[in-house]
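Excluded from the complex is one protein chain; the other protein chains are retained at their positions.
Coming up: chain A.
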Amino acid sequence: MSLLDVFRAPPTAVPEPLAAGQEAISCFGASVELGGRTVLHDVDLTILAGEVLALVGPNGAGKSTLLAALAGDVPLRSGEIRLAGKPLKHWRAQELALRRAVLLQQVQLSFPFNVLDVVRMGRAPWSNTAAAEHDDELVSAAMLATDVTHFAHRKFYYLSGGEKARVALARVLAQDTAVLMLDEPTAALDLRHQELVLQVARAHAATGRAVVVVLHDLNLAAGYADKVAVLDQGRLAALGTPAEVLTEELLSRVYQYGIDVMPHPVSGRTVVLPRR
């Protein structure tokens, strides 16, 4: 392969880690139109390094669209999104891959790769950099953190939905980027693994990374997020700490259903429950 190396791109520079509290992603007046319908109106949002931001809201509120816009997957009709201070459209795909990793809701795989192969794919963006020597450590650590190590050599295709979701998360963690974007990482998971995934997200934020996570479970958002952004019909209905945002009045209005917010009788933590 050494002869082929002549034709490869020169090594890419490894990006500097984000400074604590630095703006990881900022979004100014972002609007998105899909199929002639505006699905995102004028969203302003900033995610700092070291922070977990939860995107919540009812079905069709624009959570996934906002995440796709932040990832650079859908074009904006107006506004601008910056990653590490530089507009998204000025980054090349390769440069973006060293700076942000994205977990999609739908996990697909066309060929019968095994779990280890899939997680290793997360290291692909780094193959041309000095960081490639840490590939194996990072892959092992990501697999441990998502509890998939014991089926490393099974075929991805034969896993259950929850197992697939965890493998996909391991792939995203192995990418080892300063920004993590997770679209409903807990949707297919059992209780223990839901908690596990958000603990991993918290641990990542603690190392100075920025994490954006779309969640349906408001209790998870209350328990693990630094900030919660509530989306309603494509608009940002509220943005702030869980205590500021997760109120009975706001949630009942946005979800169009009576919702109680109360402190837990033992731990005193916020509990969100629909009225029954």
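Going forward, a contact is a pair of C-beta atoms (placed from the backbone, for glycine too) under 8 Å apart; a residue touches a chain by one contact, two chains touch by 3 or more; residues count from 1.
Keep in mind that, in the parts below, contacts and distances are computed from a predicted model.
Novice: Name the absent chain as its UniProt record does, using one of the following: "Na+/H+ antiporter subunit B", "NADH-quinone oxidoreductase subunit F", "3-isopropylmalate dehydratase large subunit" or "Heme ABC transporter permease".
Specialist: According to UniProt, the chain not displayed is called "Heme ABC transporter permease".
Novice: Can you tell me which of A:C27, A:A101 or A:A222 touches the chain that was removed from the display?
Specialist: Going through A:C27, A:A101 or A:A222 one by one, A:A101 is the residue touching the chain not shown.
Novice: Of A:M143, A:L189, A:A222 or A:V245, which residue touches the hidden chain?
Specialist: Candidates A:M143, A:L189, A:A222 or A:V245; residue touching the omitted chain: A:M143.
Novice: Which listed residue, A:S78, A:S127 or A:T241, touches the chain dropped from view?
Specialist: Checking the options A:S78, A:S127 or A:T241, the one contacting the hidden chain is A:S127.
Novice: Hey, which chain A residues sit against the chain that's not shown?
Specialist: Those residues of chain A that touch the unshown chain are 1, 4, 7, 71, 73, 92-98, 100-102, 104, 106, 108-114, 116-118, 120-125, 127, 132, 135-145, 147, 149-153, 157, 173-176, 192, 195-196, 199-200, 203-204, 207.
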